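Below are the structure tokens for one structure; questions will follow.
One protein chain omitted, others in place.
As written, the chain order gives the labels A and B, with residue 1 at the start of each chain.
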């Protein structure tokens, strides 16, 4: 991997010390057992309840549009820059393009992230781009490129969903023509339990298969969708893990419903921004 | 190449009629050709041809240290190389986005322990494990890459032989591995649950699998599903275009159905391969 000489690099590989602290000793399996017994999640939420969201736009004064979102501990900042001509392109294209960059800050996760984008971040950038492409009226931006940067400052699960929702808000603030409001929600699946908007511990829990005998259900995984509100269209869908068709379908329903819950919040945020602008 | 409206209409009606322009039905695949064990220096390899798409996959194995958070597991990594041989579009950094997309989907599809058990690749807890490097070379690109790549990867993993370790000696922090002298002493990987991917393409009101280039142009949206047994290990939407929830569900059903059949056909073919078959480019 090429080394970035412009900044002082941290160690290439680092190990979070929590791994060696035996005292926590809370394996995913045990955590799930606790959660299942209580019928509630560790922060007191129902299984299919979304965390409280704080959404604010205009967080970055230099950007054309920007938004800051908090979902529980997860904190993401998204900025959108002016449409500019597509660089390094000789032929004219009728449709505009989006450029998305999704980045975890080095300190955002338990493990230190490098400054360079790793594969996971590149994949998330791809997913984000796909989701937003269907929401933006690309034909109104011929030969232009809109740059969108998402920076996760603290990852406590569902960071990608948070980034997509916030990017939608930031795009609206930047005055980029959009078909619809875009919202995104993550759901974690383990043993048929659907955990809407999982935090990082729950995300981890949903990525593994439990070995003990009492868990016969093999379903586990993460589902992320992005939805266009009025068109009722899913503009992006991503799943990983190991999930059966029925669970997938029911998960989709839950996600769709939760997306609807977020929409008024996004609308309110946008309206508030404009009315504030008029007053001042 | 861009099609005119009349051609698109023809394809659209054909899909609605369940009779595509080359005679296939909506769930039909074009014939696939496969061969394994064709790269001498690799531990396992496969070449797959689906219509005009040609994929070569080779698996290399190295000894590595397990990740501290997963001391019991080996590693698997996918690298996709979109060679400029395939299409001039891949020249320079042209194929990079596609390559990243492909390797990410593969990594995500093989992530769950139910699809591919990495614990088998662990040699000594927290100290030594096998790392599989799966190198995918796209020799020719004629559409439907995702399906072809996943089938080729599965065939190459099926063909992979992991060296047998006779004994492990630990001397302080040093670990010595004693690999069997006989090169034929090796273990096969278990790939029964390894996922196969199916691209489901929505054309008009219906969904088709294995679209050719003309059909891809008529598509209003497509998803890739990775099927392991009857479970989904990864689903992702590709390209621009959005789907209604109802359409998504029906394409998931179609993808699952075809994925199971595709997997059966592949496993059947692979199990019939005997070692004395005259494979290889020039063998």
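The criterion applied here is as follows: a contact is a pair of C-beta atoms (placed from the backbone, for glycine too) under 8 Å apart; a residue touches a chain by one contact, two chains touch by 3 or more.
Going forward, contacts and distances are computed from a predicted model.
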Protein name, per the UniProt record, of whichever chain is missing from view ("Exosome complex component RRP4", "Proteasome subunit beta", "Vps72/YL1 C-terminal domain-containing protein" or "Phosphatidylinositol glycan anchor biosynthesis class U protein"): "Exosome complex component RRP4"
Chains shown that the absent chain touches, full complex: B
Touch criterion as defined above, residue of B:13, B:166 or B:188 at the omitted chain: B:13
Identified contact with the non-displayed chain, of B:30, B:70, B:131 or B:244: B:30
Absent-chain interface as seen on chain B, which is shown: 1-7, 9-10, 13-14, 17, 19-25, 27-36, 47, 49, 151, 261-262, 265-266, 268-269, 272-273, 277-280, 283
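Keep in mind that, in the parts below, only the chains that are shown with their structure count from here on.
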Of chain A, residues touching chain B in the complex: 15-16, 19, 111, 119, 122-123, 126-127, 130, 133-134, 207-209, 218-221, 228, 231-245, 248-249, 252-253, 256
Of all residues in chain B, those that touch chain A in their complex: 68-69, 97, 100-101, 103-104, 107-109, 111-115, 223, 228, 230-245, 248-249, 252-253, 256
